[in-house]
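Here the complex is missing a single protein chain, while all its other protein chains stay put.
For chain A:
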Amino acid sequence: MTSSGAPSRKALSKIASNRLQKELVEWQMNPPTGFKLNLTDNLQRWVIEVIGAPGTLYANDTYQLQVDFPEHYPMESPQVIFLPPAPLHPHIYSNGHICLDILYDSWSPAMTVSSICISILSMLSSSTEKQGPIDNDRYVKNCKNGRSPKQTRWWFHDDKV
C-alpha cells in the first residue's frame, strides 16, 4: 500500500471512448432494473443512482455509484465507488469502497457497466444485516487523500453476501 492519490485522469483512448459510447447507447435502450444514469457530458465519469431491490434490507433506499473509466478501458476495470452516504454492508466501506472481485482481479472486458451494476445490486440484496465491514475504521484511515480502491490489495474471502 505505497502508492496514493486519485486515479490518473488521462483522457480516454479512441478505443475506450468508442466502446463507452456503445455501452451508453445499449444502457439507454436497455437499462438494468433498479438503476438510473444521471447523464452529464463527461463520458469518463458516470454517476448512477441505485434503488435497493424490493423485499431486501435496502428496499426503497437510494444510493449513488460513481464510475470512473481509465484511459485504456476495457483493458483495465473502471473504478467504482459509492458516493457518501454509502450503504451499510459487510463489503462496503464507509468511504464508498466496494470489496467485489470483478472490480479488481476478476475484471474481464466481457463485463460492462450494466453487468457491474447488477452484481452490486445482487451483493446488496443478499446481505442479511445492515452493518459495515469489521475492519472499516482501519481501512478507511489507511485510505486518506482520496486513494483509489484499485490500489488496495483486496482479499475476497467471503462469497455469502
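The working rule: a contact is a pair of C-beta atoms (placed from the backbone, for glycine too) under 8 Å apart; a residue touches a chain by one contact, two chains touch by 3 or more; residues count from 1.
Assume contacts and distances are computed from a predicted model.
Missing chain, UniProt protein name, picked from "Ataxin 2 SM domain-containing protein", "Dynactin subunit 4", "Rab GDP dissociation inhibitor" or "E3 ubiquitin-protein ligase FANCL": "E3 ubiquitin-protein ligase FANCL".
Annotation: of A:R9, A:K22 or A:R138, A:K22 touches the absent chain (contact as defined above). In the complete complex, the residue from A:P54, A:P109 or A:G146 that touches the missing chain is A:P109. Touch with the chain omitted from the figure is made, among A:P32, A:G52 or A:P74, by A:P74. Seen from chain A, the chain kept out of the figure touches residues 14-15, 18-19, 22-23, 72, 74-76, 108-110.
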